[in-house]
Each structure stands twice: as structure tokens, then as C-alpha cells.
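Some notes on the structure that comes next.
Only one protein chain is missing; all other protein chains are in place.
Read from first to last, the chains carry the letters A, B and C; within each, the first residue is number 1.
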Amino acid sequence: MGRVLAVIIWLLTLGSVSLFFVKKWWFPTAISEHAPALDRQFLLTIIVVGLAFTAAQVGLGYMVWKYRDTGNRERATYTHGSSKLEVIWTTVTAVIFIGLAVMGQSVWASLRFNEAPAGAFPVEVVAQQFQWNFHYAGTDGVFGRTEPKLIDDSALNFIGLDEADPNMKDDSVHSVLAVPVNRPVELALRSKDVIHNFWVPELRFKQDLVPGMVIKVHFTANRVGKYELACAELCGQLHFKMKSYMLVLPAEEHQALIGLPQDAFQTRVTELLAKYQLPAY
Amino acid sequence: MSGEAHAEVHRHPAPTSFIRKYIFSVDHKVIGIQYILLALVAVLVGMTMSVLMRMNLSWPGTNWPILGTLFPGGAPDGMMTPEFYLSLVTMHGTIMVFFVLTTAPQGGFGNYFLPIQIGAEDMAFPYLNMLSFWVTLVGFIVILAAIFFSGAESTVGPIGGWTGYAPLSALGQIAGPGQGMGMNLWIISIAIFCVGSLLGALNFITTLLNMRTRGMSLMRMPLTCWAWFTTAVLALLSFPVLLGGGILLLLDRVAGTSFFIPGGLYISGLLSGADERFPIHTGGSPILWQHLFWFFGHPEVYIAILPGMGATSHILATFARKPVFGYRAMVFAIFAIGLLGFFVWGHHMFISGMSPYSAMTFSILTLSIGVPSAVKTFNWLGTLWGGRIRFTTAMLFAIGFVSLFVAGGITGLVLGQTSLDLPMHDTYFVTAHFHLVMGVASIFGMFAATYFWFPKMFGRMMNEKLGKIHFWITFVGVYCIFVPMHTMGIVGMPRRFAQFTEYEYLKSLHPLVVFVSIAAIATVLTQVLFYFNLFWSMFKGAKATDNPWEATTLEWNTASPPPHDNFAGVLPVVHRGPYEFAVPGAPNDFMMQTDPEPAEMPAGDGSGNGHNGHKH
Amino acid sequence: MSAHEEHFAGSNKLFVSIWVWLLILTVIEIFLAYKPMPLHFMLVVLLGLSLIKAALIIAYFMHLKFERLSLILTIIPMLVVCICLLFVFFPDSFRSSDLRYKFKETVPAPTAEDH
Partner (left out) sequence: MSTEARAQHFPAADWDGGVLPYRVGHRKLGMWLFIVSDSLTFSALLIGYSYLRASNVWPTPFPFYPSIVFSSVMTFCLLSSSLTMVFGVSASSRGDKDKARKWIFATIFFGVAFIVLHLIEWQHLIHEGLQPFSLPAHWVSTFTAPDGTLPSPLFGATFFAITGLHMFHVATGAIYLAVVAARVKKLKHEDVEISGLYWHFVDLVWMFVFPLIYIMSVDVGGALAK
């Protein structure tokens, strides 16, 4: 019995670990500046805890194998433990864990402790059940006023743009996020109804969109292409369908797009969506 | 307070009428069994729901004729609707967390064995004890009511996840299906449950502090008692906060207040304040709800696992025939976990828009809570080391607990880092994490406890052969279910998705998803063995002796099942620590806590509390 | 247990004086209410006074001062710790007002029909 259990534990450990090592299923290739650091930290953590996992499981298997009751030992070893060991493994784990914790802050700090760098490309993100609205400031770089009262679904004015505001003349609103490559992007995230979550797996980036708040976050995408954009916070019935795309465009192509008036913008985005392919998954 | 305890003790002579004996009983043993039965019913509901969920996830758009007839609304012509799925998720989570893992480990086994293990005749407040159970039961009935009166015939309950994030949960009907009556019932049920647990908790604490028999010093208590005690303290301090939050959330829904609802919302074509369907709301903060919820929520997860840890330590020592390794360290670890458990709730809110600086603080505290857990793990291994392990089913499940707890715990260290939570939050990586620790480690603790204490509770043995089959399949099964979920999470599969068909990047995962579902269905079916074994053995099992496992603690001093007042009038007197196995020179390899000191035992060595340097 | 357990320490004179003190503190609070001062300063002062009042009630009326130290050490710390922890909410309170989405609020319709 003891042997069988040991072997099963070892096999399960082997299976679990290999699932992580063959990497048949793994992160999609990263496309943001902070991602490599993050992936390194992830790998490091996985290795540390993986070792711990293996060590613990192998140890467990060893114990049940070695110390199964074979009937040839009359009594077990009589001990109440060893304070030396306690101290050792407490300190060791403490060091490892706190170490990991501290290292785990760097990417976070770089993303969340400071404003977007100057010259970042601003986008207003307005989520709603169950669609994304991305509000582009246009050539003047100034966003037109928005007002919940002015929201008018029939006129496709989903974010309540104020026609009276001159700044909105060159603005455009679209359900697809188009950002320039290698240039910081600043998103001003808010929601019209319930909590949603902006998520592009390739970006290794997530943030809730909390109604009543405008949360400013920033990242830099560094690979041109088309990527899927998901809502990662339960927001109701069609949460799983609240999908859109993020286009990462070469600077000039992006410039040209942003310059376009609303309707031309629409058609252009459709072309671009056709032009760029999703990464091979 | 002369006669105080006295009055408590003889408050209730053994009842005779069936009702007073088995239904409205004030006997902690009966109440404990009632709690366990409640959990066993609840878990059936929960498991069934999980199977339905898996079916929908891995074979989307398939017609399940049975479902069509069972849920004409939720699965029109047998195809599950997204809202049906989401309500399943919500109910699955709620029922499992509240009505399975907060009832069986504490209210069930705690109720039954805490008084016996400390040598008391009953709980400190028998009537309050009965009340707690019936209140909890009402809570369960209300949550079941939410299945049938969910407000939309296409759902089987509210849609909000077991965390019921506002404002989705606060806005009412206009927020879509599953936001009607069902959500009210959900909140009410939780509130009722809070009250029940509160009463239970203060009963446990009083009992343990005041009613320990002579010689049962704190450091001679079995680790199970420490675990139940700490759990009770956690419950006492965390449930009231959820209760407060619940009241506010309910007011938002029924009284038109806006504690958690900010201004200027626009939903399903209506502006806040447009008309009576959507009254004016302003000034509320969704994040406040998350704080209130998780301030309770994180301690709750330790409420769920601590009793399992206690049972595991207890059982490992018993069947390794060896004192617990580092008893004192174990006690400190339990306490450290309980204390730190209050300092880390923010790790559920890294991405929620919470201040990034608090996030960092929470992150570091979160990883420090891994330390006491690690200490416990190592001490469990230490307990096995040098033992003479007897592989009873209970022991197998206890060992399984250790294995699964490590597997689930270490991923907590990944999620605990703010940076890594960016990709991992709300993916199946989280689902994998908490199912391994909570979903199955804690449950394994309960299995172990059931197989271990069944003889004491019912005076009959459970069938070992069946039990072992149950263990092997379940053990392998749950690994197959929940380990692949990690990789799904790494690929980026989000939680609470009714289907994964929409996203290209998830397509490659389909084989894995199907594999998991098959494993899940197999595992769930295996549980039939457990239920059969349980109820069959109750009536047909082989008669059990008073101490079938040759264990040392007080519950094995009394008859199986124990008499109405636990010790037939004479309270035991305790002479030594709880786990004195393999004592050199002792007549046999286990010394009951009640055995008088043999001459050769060095004096004062009885306390069993990690007399270190005591190795040979 | 022995008679002294039954005995309820503290003379009525003591209790009256406590009561007087509580009243005095209350009057001070009301008086402060009408002293124009920065809100958070006022808050601190008021909370300070309230804590004193609470302490008096717990110590004398609720008789904790006359209980065993061990009981005091069991009850008070866990309460204090939890309440202090709740204050961790506040950074997010300020945050949610700093990051509030500004828009023209509709003046709530006169709530006549609700009567």
C-alpha cells in the first residue's frame, strides 16, 4: 500500500510538473515592454515553487514508502520534533517568500506607481454591457466632453459625446482599440454600468473598469499586429461575448488612422482588421 | 457564578421523544451529525452543478434532452443558456463555500468532537448550539429557494459569482437576467448564515476556554481543538463585517440607497434616475463592497481549511504511531495563519482599482502567510518521518490532504505577487489554485475525518475496501481535474465564461477542457461509493470497538457511540499530551491521555508539547 | 465560587461620578460642534473624546476593570486589531473621489410621489 501510494504521488507530481515544462499550453507571445520582465518573474516563481512542490511531494512519497508499517520495527521513533529544524525551515521559507514578494513588485511599480510618460497616446475607454467603446481624441489630442445624459444608443452615441463641444469634432469612437507601436499608451478606463475588465493576454495586462471612476493606466505595445481583447470581470449574461480587438499599428499608419473623420475611421479600421492577422495560437 | 458550569452541564437529561432526540436535539453530537448531513446534501447540489458547468464548457451547444425537460427555461431544447451557466457558477461557489466547507468541518466535526476531546459533557450553550444549526438550515433553504424563485425562469439563481460584486449585484432587474429576486434571496441567505455562524463561533470559544477537563491544559489539547478554536475566532471576527456589508447591499436593492452604486450609470437603455425602473443613484463605491466582502472573504478561506489541517495532523500522528512533529510549532503556525489571515484580504483586489500602494503592502503580507503554512507542511512530513505508517483509508486521505494542500498552496505564491496577478487574475489559474486548496484539500480533510471518526460516531466501521477505491479514484481524479486548469489559466482562459468559443487564442485548449470535464464527471460519480459506504456502514457496518485505531485522545476513552453526556458521568482526567505514541518503555505503543504516569516516564514529560531535543 | 466572586466591585458613588464625567464629555462634544474648525481636526478630537467615554463605560459600567487581566487581554486586542484594519479602506475612499468621473448630476426629482 505504502509503495503504491508513493508511486502514485510521484507519478502525479511528474505529470503536473511536465505539464508546465513541455509548455505545450503557455502564454501567448508577449507584445508589451513590461512583459519580458514579468515573464521572467513568472518563470522564476514557477521554478521556485515547482521545486518546492516537487521536493515536498517526493519527500511525502519517500516517507510513505520508507516508513510504511512492515511489521519488522516494533515501535516508531519517539520524538516531539526539533526546534533547530523549526527555526531553519521557518527562516528559509520566510527568506524565499519575502524575496519573491519583493521581486514581484518591480513590474507592478513600473506600471502603477507613476503617470504615463510624456507623449503617451491617450485613449478613453468606456465599457458597457457587453461592448467596448474606445474614444480617440483625434488630431487635436483633446477629448470632447462626454455626459451620461447625452448617451443615445439609437444615434450610436454610446459614450454621450457632447456635439456642442468643438473638441469633439475630430474625435472618433470605435469598438476596436488602435494603438501605435513602441509608443506609450495611456488608457483612461471607465464603465457605464457594472465592473468590466480590460484584458489583452499578449500585453500581460489587466485592469478593472470601475463605474464612477476614471482609472488611468499605461503600457507600451512593441509588436505590430491584431490581438484579441477580452473582458475579464463578470459583468452579466454575455460577459463571455464581450470581445474586441487591439490593433498595434506602425506609427505613420496609426497617425493616418487617427487623422480620419469618424465614418472614414470606421471603414479604415475594418480594412486594418482584415489586413492584420491574429498571431498563430 | 457558583453552579454556573454545573447548571450548564445538567441542563438537559437524555431526551426520550424522537423529536427531542433527533430533530430539535440540544446534544452536540446530534447537532454535529445534523450539520454533516446538511453538508452532504449541499455538496450533492454543488457537485451536480459543477458537472452541468463542465458539460456546458466542454461541449457547448450540445443538446442534453434531459436538461431540456428539467429546465425548460434554462436549457431550452436542452441547450444551456449563458445565464443558466452563470447562475450555476454562482450557486456552485456559494453552496460549496458556505454550506459545505463552513458547516461540515466546524459545525459538524467540531461540534461533535471538540467537547469530547477537551473532556466536556456538552457545548457551553446547548440551546444556542441547536439554534445555530437551525438558523444555518434556514439559510440553506433560502439559498435553495433562490434556485426556484430566481426572478428569471432562464436561471437557477442569481448571477454574480459567490463574491456578488456590486454594482452588478446591486442594480436589480435592469442589470439583466439573474439580478431579480434570486439576488435578494442570495443576500438574505448569506446574512442568515452569518448569524448562524456567529452564534456557533462564540459557543465554540466559550466551550474550549471554560470547559476543559482537569489536566487538559491548552498545550495538551489535540491540534484539532486548536484548529477549531482558531476557526471560531476567525468566524467571530469576520462574519459580522460581511453581515454589515450584506445589510447595505440589500438596502441598495430594496430601499433605493446607493452605498455601492456610483452616479451617472447608464444600463440597458436607461439613465440612472430615468424612471422608477432605475431610480437615481449616486456617490456609492463598488470598491467598498469588495473591501467589506474580502475582509470576510479571506479569513473565510482559512475557516474552510484550518479544521482540515487539524484533522490531518491528528490522523497523521495516529496512524504514523508517532507524536506530532513540533506540536508547539504547529500551534503557533495555526495561530499565525489565523492572525495573518486578517491582513491579506487585499490580494483579491490588486486589479480592482484599489490603491497600488496598498496592493503592494497586501502582496508582501500575503506571501508571508505562506510561511506558517510551509511550517505546517514540513511538520506533517516530520510526523511521517520515522513512523510506522498504517494505511487506513483515513490515513490515505490525510496524506492526500498534504499533497493537495502543497499543490494548491504554492500557486497562491504566484497569485500573491502583484505583478504576476496582472495576467493571472480572474483566469482559470485562480480557479485551479482555490480548488486544489479549498475545493479538494479541505474536502480531503473532511473525508479523512469521516473515515476516521465514523466508528466513534456510529459505533460501526466503514468499509475499508470501498473506502480505498474511493480514495484512489478521487485522488487521481482531482489532480486530473484541477492541475490542467493551471495551464488553461496561463494561456489566459478567463473565469466565469459561459463558453470559450468566441476567442481564437482559447481554441487550442479544447482537448484539455474536455479532458478536465471527463475527469470531473468520473470523480463525481465515484462519490457514489462514498455515500453508499457511509449509509450502508451506518446500519450494516462491522461493530466498532471503543478505540479501533488505538488512538490516544479523549474521544477514544468513551463508548462508541458516546453516551448522552459523553463520559457516562465521570469526567476523564488528563495526564499528558495528545499524541504520546511509541513512548519508550510504555506498556504498548500508545498512551491514552488519561493513562496515569508510569514510573519510568521522566516527570513532567507528559505535556507532549514539542519537548525538543527528545530525539533518539 | 467564593463570595468575593459574587461581589460586584465599585461603589454607587463611583458610578455616579463616572456618569457625571460622561455627561461632561458629552457637553464638551456638543460645545465643540459649534466651534468652527477643520473637519478632520474636529473628527480627531471627537473620536478621542468618544474613546475616553467608551473606555469609561467598558472599564466601570461593564466592569471590565474589575475582571481578570487575562479576560481583558482576550477581549480588547482582537477587537482593536480588527477595527484598526478596517481603516485600511480609506486610501481607496480618497482615491475614488480623486478619480471620480465628473459629470453634471441630474438634480433628484422632488420625491413627492414616493410619499
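Keep in mind that, in the parts below, contacts are C-beta pairs under 8 Å (C-beta built on N, C-alpha and C of every residue); 3 or more make two chains touch, one makes a residue touch a chain.
Bear in mind that the values here come from a model prediction, so they are computed numbers and not experimental data.
In terms of the touch definition stated at the top, the absent chain reaches B, C within the entire complex.
When you scan B:146, B:185 or B:198 for touch with the missing chain, the hit is B:198. Within the complete assembly, B:259 is the residue of B:71, B:259, B:294 or B:325 that touches the hidden chain.
Of the candidate positions B:64, B:109 or B:239, contact with the unshown chain belongs to B:239. From the options B:47, B:288 or B:305, the residue with contact to the chain not on display is B:288. From the options B:119, B:176, B:323 or B:386, the residue with contact to the unseen chain in the full assembly is B:119. Listed for subunit B, the residues touching the missing chain in the whole complex are 1-10, 118-119, 124-125, 128, 198, 201-203, 205-207, 209-218, 220, 236-237, 239-241, 243-245, 247-248, 251, 255-259, 279-280, 282-285, 288, 292, 295, 571, 574.
In the full complex, subunit C touches the omitted chain through residues 1, 5-8, 10, 12, 15-16, 18-19, 22-23, 26, 29-30, 32-34, 36, 39, 42-43, 46-47, 49-50, 53-54, 57-58, 60-63, 67-68, 70-71, 74-75, 78-79, 82-83, 86-87, 89-90, 92-94, 96-97, 100, 104-105, 107-108, 110-111, 114.
Here, only the chains that are shown with their structure count from here on.
With each centre defined as the average position of its C-alpha atoms, the distance from subunit B to subunit C rounds to 35 Å. With centres taken as mean Cα positions, subunit B sits 30 Å from subunit A. Taken residue by residue, subunit B touches two or more other chains at 262-264, 271, 285, 287, 353, 357, whereas all remaining positions touch fewer.
Residue numbers of subunit A whose C-beta contacts span two or more other chains: 148-149, 212-213, 215.
Those residues of subunit A that touch subunit C in the complex are listed here as 146-149, 190, 212-216. Per the touch definition, subunit B reaches subunit C in the complex via residues 1-2, 209, 233, 237, 241, 262-264, 271, 273, 280, 282, 285, 287-288, 291, 295, 342-343, 346, 353-355, 357-358.
Subunit B meets subunit A in the complex at residues 82-83, 86, 159-161, 165, 167-168, 171, 175-179, 261-269, 271-272, 284-287, 320-329, 351-353, 356-357, 359-360, 363-364, 366-368, 370-371, 374-375, 377-379, 381-382, 384-391, 396, 399, 402-403, 406-407, 410-411, 413-414, 416-420, 422-423, 425-427, 472, 475-476, 479, 483-484, 486-488, 490-492, 494-500, 502-505, 507-509, 512, 581-584, 589, 608-616.
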